[in-house]
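Here the complex is missing a single protein chain, while all its other protein chains stay put.
In this document, chain identifiers A, B, C and D correspond to the written order of the chains, with residue numbering beginning at 1 in each.
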Amino acid sequence: MSRIGVFICHCGENIGATVDCEKVAAAAAKIPGVVHSVDYKYMCSDPGQNMIKEAIREKNLTGVVVGACSPRMHEPTFRRACEEAGLNPFLCEMANIREHCSWVHEKGDPTTEKAIDLVRVIVEKVRRNKPLVPIKVPVTKTALVLGGGIAGIQAALDIANAGHKVIMVERSPSIGGHMSQLSETFPTLDCSQCILTPRMVEVARHANITLHTYSEIESIEGFIGNFKVKIRKKARSIDMKACTGCGLCSQKCPTRKIPSEFDAGLGTRPAIYVPFPQAVPNKPVIDRLNCTYYLKGKCRLCEKVCPTQAIRFDQEDEIVEADIGAVVLATGFEIKHGDFFPEYGFGKFKDVIDGMQFERLASASGPTLGEIRRPSDGKKPETVVFIACAGSRDPAKGIEYCSKICCMYTAKHAMLYRHKVHGGNAYIFYMDIRAGGKMYEEFVRRAIEEDGVKYVRGRVSRVYEREGKLIVQGADTLLGAQPVEIEADMVVLATAAVANDGAEELAQKMHVSYDAHKFFAEAHPKLKPVETNTAGIFLAGACQAPKDIPESVAQASGAASKVGALFSQDELTREPVIAVVNRSAPPLYSTCVGCFLCQAACPYQAIEREEIRTRDGKLIKTVAKVNPGLCQGCGTCVAVCRTKAIDLQGFSNEQVFAEVMALLDRSEPDAGI
Amino acid sequence: MDELRKKARALLEAGEVRVVIGYGGGTGDRARAIFVREPERADELIFDGRCRQNLAIYLTRREVKELGKPAIVATLPALKTVLQLAGEFQIAEGGLVVLAPGADGSLIEFKTFADIEKYLAGAASPIDPAEQAEMDRVRAMSPDERWKYWLGQISRCIKCYACRQACPMCYCPRCTVECNQPQWIPVPSHELGNLEWNVMRAMHLAGRCVDCGDCSRACPVGIPLYLLNRVLIGDIESNFHQRAGMKAEVDYALSTFHPDDRENFIR
Amino acid sequence: MKLGFYPGCSLEGSSREYNESVMAVAAGAGIELEPVPDWNCCGATAAHNMNRELGLSLPARILAKAEAAGMKEIVVPCAACYSRLKVTRHELLEDEELRRRISAIIEYDLRCEPEIINVLQFLDSRVMPAIEGRIKSPFDRRVACYYGCLLVRPHKILKFDRLEDPRSMDEIIRRIGGDPIDWAFKTECCGAGLSVSKTELVGRLSGRILEDARIRGAEAVIVACPMCHSNLDLRRGAIEKAMNRKYDMPAIFITQAVGLAMGIDPAKLGLNRHMVPVKFRERPAGKVPAGPESPAAAGEV
Amino acid sequence: MEIERRLLKKEALAGLVEKINAAGRKVHAPVCEGARVEFAPIDSIAEADLGYVQTTQSAKNLLFPRVERILSFKRRGGAMETADPDLSALPETVVLGMHPCDAAAIGSLGAIFTWDTQDAFFKARLEKLTVVGLSCAAGDEYCFCASVGLGPGSTEGSDILLTRLASGDFLAEIVTAKGKALVELAPELFLPAPAGADKDSALARIEKSFTREEAGERAKARFDDDALWDGQALRCLGCGACAYVCPTCACFDIQDEGTTSRGVRLRCWDSCGFPAFTIHTSGHNPREEQGARWRQRLMHKFSYMPERQDVFGCVGCGRCSRACPVDMNIKEHLIDLLEAKS
Partner (left out) sequence: MPEFEPRIVAFVCNWCTYAGADLTGTSRIKYSPNVEVIRFPCTGRIDFMLLLKAFAEGADGIIISGCHPNDCHYTSGNFHARRRWILFRGLLDFMGIDVERVQFSWVSAAEGAKWADVVNTTVEAVRKLGPYENFRKIDRAGAV
């Protein structure tokens, strides 16, 4: 028989003013199973908590009901008090007779009557509570960082410097990401290579970091603290140990006309290439789609010239398996391409380029060694028009968000152009300038006032070619929507920042939710920006939404600290309010019929299949099993389960059923109605 | 019919199946389920208008499963039930042979569930006009009239659970009715117990019932149970465009969702 | 092959030549166009600005008449009618309550079954396949395809071709042997309804269109909408006054061009009804013309 | 008591019903409900349908209701107060038009309910029930009363047995004192029986396929032949229809309903056909297969009851076979049992 203690709080006047606390305590005393029922001015005070502790010890209570404020307020307080008195904390519940009763109703019998009801409901619930023990889940202290851009690099370094093992996987032949393609970075105009390359080297050299480039995730299973990942190391056709990175093969390779991804298609590269001079690892890879040997089986020139015979034409992809405790997704973003802007002639006119291509023109290691030259005839353009919001903030193009970084890099581009082509005039068509970061606004003012960049407030409606010139038709809204026509030599579109292609498949592989634009979805926009709804998987950088380098680095360190917190203990403890599938004696073994309709309902993929076999291995039945590491305790599966085989600890079927019955049963226990 | 008998005999002789679940003659002009295990008894198999019971009910029963791999003579609803049971992991593709006798005496043997899906996509399942008339009659009633109609119907229920035992989708070894902690459904067959039983049965079949009608036929006191199932089938079809028994993997109405499911009653 | 047909007011009024050319081309391709019985005005661009119910009921009544006659597809040559019918059909299908209200107004329970297709879709999917092999005299001209606005807008509903840089008319011109120029004024505004109230504005707007066509050596402007045609052809005086330059480049309908390629007699195509006489400069076969005036002699503008 | 024979004119029946109603007694008779015939209270004979072959459900509900409140309880202070229903308030009831098999079934029910524990509820209802039976003019392929020691004209269990003669009037055999008491209500309606009244020619021809003793012996002998029982019961779905329509099935379940402070104790029907009927708390189920449960049904009626209560548990009414969704025909299975090679 349960021995429950009921403790009614006056909360000073907050409850006492409108609820007759003595009457509530007296009514509670008569409920079968209640052996102790008192009321006190301040239950949450130390004397109040001591009353509870003494009552637990003296009357060895099996359950505690505190009629006071909202459980969202003091449930932890009272549960800790019970625990200190030796009672399992989950046998203590609160009846909300303040926010839901005394504060919102007038003084009088109905209010006291309601308080009695609420206490009776919680008493019936506590009578059916079970002592629960927090769930312990082991944690593998190795992190997986997906993506080798600045965000991935920062996260990997932070975690490795905290003493944990890190495995970094980068899809392209070298780490560095988009930042390595940039010329100089706003707002300080320091050269991106100078600040990035040391970090890349630090990653390559760090004892705790294992680097897999030209590799992708094949599959990932498991849950927080216990992921199993398969990494596909694509064949580079190079023996990385033998190769010294001398670069002879790239120089001699006869196939030279392949558009270089690193130079955003402006420059070219050979079939066996190192993406850029400061690449890490600084070793080539053979592009099997364009290499003559793989196409026609001839040439093999690189093999002949290689001093250390490091060429391996028959090299196969290799699958590497690893145990992982946490994952940081830092797969970055992409600049919008394709013919989605016919009215600007993007893709039709050679001299209409995007922001990344301009970066390559401005970059010293770029195809024009840093000189701003037109892709069509290599001449220096006298007039360049930059168009901001090319695709962003444009619902008709399906991208209604602002890509956040274009205002700043467009101002930078105009400034670099003015520095490199004296006398050249730069126009920027803009809607609003978004320069909210530290020293950002000052940077843009400098571009306008010192570098004479002409900002035209208005949208460009059309760019067309006439007599060798690019006619940019727009409007200037500050001059009363006056149509404006500029004859330009080159047009640079600050196209929208979009999710990487393959982001959707990766998200599905990682069971991470993503938004309509394929950016990964954070757990909470304000309070959990670096976490996802999948426990143990964190986000950093532009894969979550377009952002600049400072924010990406800050997010990376944020994600790294989350991983650090996770790895700080050997075991992960979690609230035991999780679902459990019932088990019973043979021949039934469980009322679960294995229909797995609950599996589809679970937002956390926490329901697995469990095979019940006889001792000699014969399969009896396959039933559902809840993974305690993943289940967050929403209970949707419990309501979907027809045979009531799965139940939620803390909110079990018996409890909620009893609560409904108790709430509506106002018959006085001994009034003999 | 002999096309079916020849096939049954062949299957049994070749040992491809251990039992053929089919229809045989019953009392008077009734047909009944028979379990042919010896090739010689294949001639007892019949297939005509009287054969309406959904034999897929036997695919999940322990006693029948112990007989070994079955072949099942499947009417249209039975085919849908096979897919729905497969979708709920109760039967596996290789675990049975599905024979569907056509009206013209032809016989189709389905090798894979995908073939059944294709066959069902084209097949129409007409609704008995009398039953449709009853549905329209009840829908046209006012709420109070509908309440009196249903209270009248369910007060006659004697809780013999023939509707549950006759339904192929009610294969749970311990039904929630037999759960007494908490006692979800009152055991006695008073009006309240009958109301809660019939509501729960309909909801537990929502999105799973293939409308074979066996529950209504099994009810000794003739309660029009098909009405409840068809209301839910109609609502699921119009609201969520899902229909039970059309695909081998199930998108079960109550465990899937769509962000913009439309409703007009939530404030 | 028999299709529904909705001429609209302009094809029976100011652009009779468009009607004649559509009929001639259809006949040539063995297609019978059956006008919607007892059709009424589609409300064009005026009705829906004044009153939403009126703007929807007029086209709805046309759809009802077509539906009652069992028509499955209706060819609508005029861009304004096409846009109005298509938008109305879309809105009624989207909003059941609105459909019921409009059905009550026109006293017909409209199901919106008939599909609406514009002249380019009609030519592309029905006429060209029928005449592909039988083009007697290829329309070997360098022309500027002008789409105007209503053929492609509102794009979310019409979902026809590309919004900013349409290509379907260019395709048809190529298939009949023509050479469509690549220019940027395909969907620039010609001044539309301001043809009467602000004629000089039409002069300027249509002028810029003709000027760009002229620079690129176009011998004619091809249109698929009576409104565009009237501004580019009828208002040629206003254009020449606004641009103070002479333009004798004719503006003809796509169906007239296709008709010519099918070898149909120009008179039957209504080519004699144009304000700007439709004549092309003779030139030796096979050589692409330098255009009425070569750019070099562009002169003052 | 010597059976008296009287004649009851067919038009007198209406008067008899009125007289019974006037005496404050409820009359139940077979009433047509759509495709089925069920026992239901009637106010006038016009509502009754005496030409029926068999009702779907038996009249057992009058003696052993589907749901019956046997006590209610309330908490007062620490203790729990209980209250028994007032059985004296039960109405006097007359069931009119019940066939001889149902009338005989009352004996089987009584054998269980008055075996060792005298069931007060059953006895109170039985005491207030008067049975006016009606011989069968026609049976169908399901009837087999002849094979279980009964017949279309058997008087066993009836207080008065009416037999519709060729003339349409009824030969009334007054069997028991209750019957006589009923006649006293309207003596003028019961005329002296004509001498040559031939009862047998008015009775249905029910073929006798076996004797109940043979069936009992054979079932007991083949008790261990699992193949036989499992084979017969393969198509049985394990529902409760046969038990609930059966006039002699007497199994029941007790359920308490209410809250911790007040409630009622209800008796309701149960069936050995249900899989969960014999499940133990440990999870073990002595009758795991449906075959064992089917065997139990036959053994109880044809072997256990005769042995212990010296009365057979089956009156051959055929309701279970008619109501079975999968056509489990008990007569056919008994014949099959007898012919099965040992």
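Going forward, a residue touches a chain if its C-beta (ideal position, glycine included) is under 8 Å from a C-beta of that chain, and two chains touch if they have at least 3 such contacts.
All values reported here derive from a predicted model rather than from experimental measurement.
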Completion exercise
For the full complex, contacts between the hidden chain and the displayed ones involve A, B, D
Completion exercise
In the whole complex, of B:Leu11, B:Ile46 or B:Ala206, the residue touching the missing chain would be B:Ala206
Exercise for the section: Using the touch rule from the top, list residues of subunit A that touch the missing partner. Expected result: 70-73, 96, 98-101, 103-106, 110-111, 113-114, 117-118, 121, 513, 533, 577, 601, 603-604, 632-636, 638-640, 648, 651, 653, 656-657, 659-661, 663-665
Handout entry: Missing-partner contacts on subunit B, residue numbers
Key = 138-139, 141, 143-151, 155, 184-186, 188, 190-193, 195-196, 199-200, 202-203, 206-207, 227-228, 231-232, 235-236, 239-240, 253-259, 261, 263, 265-267
Practice task
In the full complex, which bits of subunit D touch the chain not displayed? Write them out.
Solution key: 65-69, 72, 85, 89, 257, 264, 266-268
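FYI, only the chains that are shown with their structure count from here on.
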Handout entry: Centre-most chain, if every chain is reduced to its averaged C-alpha atoms
Key = B
Handout entry: Chain separated most widely from subunit A, comparing mean CA positions
Key = D
Completion exercise
Rounded to the nearest Å, the gap between Cα centres of subunit B and subunit C is 59
Exercise for the section: Determine the centre-to-centre distance between subunit A and subunit C, using the mean Cα coordinates as centres, and give it in whole Å. Expected result: 51
Problem - Touching two or more other chains - residue numbers and ranges from subunit A - result: 588
Exercise for the section: Two or more other chains in contact with one residue: find those residues in subunit D. Expected result: none
Handout entry: Contacting chain pairs - touch in the sense defined above
Key = A-B, A-C, A-D, B-D
Handout entry: Of all residues in subunit A, those that touch subunit D in their complex
Key = 32, 584-588, 661-662, 665, 667-670, 672-673
Completion exercise
Per the touch rule, the subunit B residues reaching subunit A in their complex are 88-90, 171-176, 179, 181-182, 184, 204, 250-252, 254-256
Fill in the blank from the handout: Listed in rising order, the residues of subunit C that touch subunit A in the complex are 155, 162-165, 183-184, 188, 212, 215, 295
